[in-house]
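Everything below concerns the one structure shown next.
This part shows chain A:
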Amino acid sequence: MASAPLLRADGVSIQFGGLKALTDFHLSIQQGDLQGLIGPNGAGKSTAFNVLTGVYQPTQGDVRVCDTKVNGRKPHQINLLGVARTFQNIRLFRALTALDNVKVACRAQTALHQFDTGLVAKLKNAGHNYADWWRALLLTPGFQREERRLTEQAEHLLSVMGLSHRRDEEARNLPYGEQRRLEIARALGTQPRVLLLDEPAAGMNTREKADLMVLIRKLRDDFKLGVLVIEHDMKLVMGICEQITVLDHGETIARGAPAQVRSDRKVIEAYLGDSYLESHGGAA
Partner candidate 1 sequence: MAQLLQHLINGLAAGTIYALVALGYTMVYGVLKLINFAHGDVMMVGVYMGYATAFAMGREARGSLLGIAAVFAVAMLGCALLGFLIERFAYRPLREKPRLTALITAIGISFALSYGFQLDIGFLPGASPRAFPEIIEPTEWLIIGDRDVVVWNWQVISFLIAVGLMVGLQYLVFGTRFGQAMRAVSWDHRVAALMGIPTDRVIALTFMLSSGLAAGAGLLYAIKDTSVSPLMGLYVGLKAFVAAVIGGIGHVPGAVIGALVLGLVEEFVVGYAASSWRDAVAFGFLILVLLVKPGGLFGRVAAEKV
Partner candidate 2 sequence: EKKTQPTPSGEAGTQAAQGQPAGTGGTPANTETILLGQVGALTGGQATFGISTRNGIELALKEANAAGGVKGKKLAVKVYDNQSKPEEAAQATTRLITQDKVVLILGDVASSNSLAMAEKAQAAGVPMITPSSTNTTVTQKGDYIFRVCFIDPFQGFVMAKFARDELKLGKVAVLQDNKSAYSIDLSDVFTRKFKEMGGTVATTESYSQGDTDYRAQLTAIKKTQPDGIYVPGYYSEVGVIARQAREVGLKVPLMGGDGWDSEKLFELGGSAINGSYFSNHYSPDNPDARVQKFIADYKAAYGGVPDALAALGYDAARVAIEALQRAKDLSGPAVRDAIAQTKDFPGVAGTVTLDEKRNAVKSAVVLKVGDGKTQYVTTISP
């Protein structure tokens, strides 16, 4: 099944003022991939995520989702094509319950997958959207069914992430680690084919990190995802990723299997530091 990759970046560059945050970035994610994106602080990892998800527009290069060019698309449109993400600084809907957080995301899938820019298509889409509100207001049986389905789906995701007991708790009242997991549950709600995780283990202690590693793998398998993880915890990255891309100052300085990357001189210099080699060099 050598079809087009789910998500692909082709020579993507972006600049902020004079600062080249990302230069000639290439990436390709297939179903079942579990890739890592690492690099020093400010290397452009989160920026890469933002370009891939449409938050920023690349100054050069293309982003494709299943061969559809998505440059110029809004984030929600790219999301509908199957790319979901979490944020480096948790961005939950803080006053909504855990369940509602996930339901918001589930909902998006029932909207029209319309991307034609033609006027007719736009009008049709708008018409559909307004009509959809009517269904909600009139509480049509179809709508009720759909809502029930959403609830079930969201509850299922909560239980997958081990959050069922927090169902009706407001997101802001969850402990940090659970907030991180809720964010992932929410991203899964959009039924993605690619999942981008921005430092999912930040702020977790060693034990929680270990649990998270297991979880990420399981998600990839159960939901048949391609996963891209940004993480500074080398144990996690090296432990689960099959391929790792290393960024420094916006440039890709290395790519390959963990063992390969770990021993790459440039990576050690720019990122890992010699002491890493000393303390972790031996341990696989």
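Candidate entries met the following condition: all candidates are chains of the complex that A comes from, given by their letters.
Everything below uses one rule, namely that a residue touches a chain if its C-beta (ideal position, glycine included) is under 8 Å from a C-beta of that chain, and two chains touch if they have at least 3 such contacts; residues count from 1.
This one's a predicted model, so the numbers in the text were calculated from it and none came from an experiment.
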item	value
Selected neighbour of chain A [touch, this complex] from 1 or 2	1
Candidate 1-facing residues of chain A, complex	46, 50, 55, 87
